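Here's the structure, in structure tokens; my notes come after.
Apart from one protein chain that is not included, each protein chain of the complex appears where it belongs.
Up next, chain A:
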Amino acid sequence: MKLTHLAGSVLLLAAMTSGAAAQEDPIKIGIPVGLSGANSVVAPSVVQSSELAAEEINANGGILGRKVKLVVADDGSGAQGAQSAFNSLVFQDDVDVLISMETSAARNAGLPIVNRAGKPYIYTSFYEGHSCSPWMYVDAWVPEQQVTPIVDHFMKEEGAKSFYLIGSDYAFGRGMLEFTRQYIEKSGGKVLGEEYLPMDGSDWTAIISDLKSKNPDALITSTAGGAPNVTLTKQLRNAGVTIPYGNLAVDEGTAKSMGSDASGIFISQSYLTGISSKENKKFLAAMEKKFGSGLKTPNDLSVPQYEAIYLYKAAVEKAGSTDPQAVVDALPEVSFKGPRGVIKMDKQHHTPLTMYLGQVKDDGSVKVINTFKDVDPGDQCPNL
């Protein structure tokens, strides 16, 4: 009798401790990101904003009482690296969700793995659009949202009727300019030229001479970020090109370091550090406090990442569990008020966003010229 009693209490104790252990099992968020390769310059800022989100959530009691744990994996900014990163995150680390800013090549390689495993996946990088999966949500912009403010501004405010388009020869560059051309022609403008250089190309001589001979009213470029963007802008300025210049690939940080060459460039983003909302100021202050001098300037890639982690939190809380299907069903229903405003991924797995048209000033700072409220992403995935 006494013995069974003891055995019973031991069993009870064991059950209690294991129950407590299950309670404390953290929710794992997988972050495949390009720590090496083309995205390696921007990836650290994305990791930083993820860390802040996790820290804030854990300090406020976690998600459904469970802590959040980030599992970061390098996808090498490309397809091959993404396959191994997704495989190890999904099948070895058994993460509950994937939230990441990646190149389109990496996303396309990772998506089949996500579909097979049936995990929620929030893609937080702007991209060329029309990538659809029942498991994937996107909280960043697509061409429909970024290009229209620039073209509208050039046509209405600068009186531009003819355009010239220059890009890097890859999926994103061509996809953006393809949409730009269609939109310009639909709006009654004319495209005088559309030229591309390979991604590692640096000699824009012939294209710039062609641009000058055709004498368009405005110029829109969509190069790969970093080096090609800088070489093109420098050579344009060197050749004395002064027409209104919309750059789809430059971010605030690059504009700042480019100095006078970047002056006058128009950019269109869903996030600028100069947004004056309470949420943005709080976010910037928290980033500053956490990372100090090691802080990478928050940008249009790292802020959507931060917000996506909160959106996942809201979805899990609404679903009441981390069950993948329940979370995916809850994701379009929830919203989060972050640095970019209220974010809700309710438009065919994409997100209506407020877009800011900015112009780079002489000192490299970006002045907001115009705000376009809740720009619709259009029909991205009509079959979902």
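Just so it is clear, a residue touches a chain if its C-beta (ideal position, glycine included) is under 8 Å from a C-beta of that chain, and two chains touch if they have at least 3 such contacts; residues count from 1.
Everything below uses one rule, namely that contacts and distances are computed from a predicted model.
Participant: Out of "Branched-chain amino acid ABC transporter permease", "NADH dehydrogenase subunit C", "Methionine biosynthesis protein MetW" or "assimilatory sulfite reductase (ferredoxin)", what name does the UniProt record list for the absent chain?
Facilitator: So the chain that does not appear here would be "Branched-chain amino acid ABC transporter permease", according to UniProt.
Participant: Kindly state which of the options A:Leu197, A:Val303 or A:Val360 is in contact with the chain not pictured.
Facilitator: A:Leu197
Participant: Looking at the full complex, which residue from A:Gln235, A:Ser335 or A:Asn370 touches the chain that isn't shown here?
Facilitator: In the full complex, the listed residue that touches the missing chain is A:Gln235.
Participant: What is the set of chain A residues that contact the non-displayed chain in the whole complex?
Facilitator: On the chain A side, contact with the omitted chain comes from 40-41, 169, 195-198, 200-207, 209-210, 212-213, 226-227, 229-231, 234-235, 237-240, 254, 257-260.
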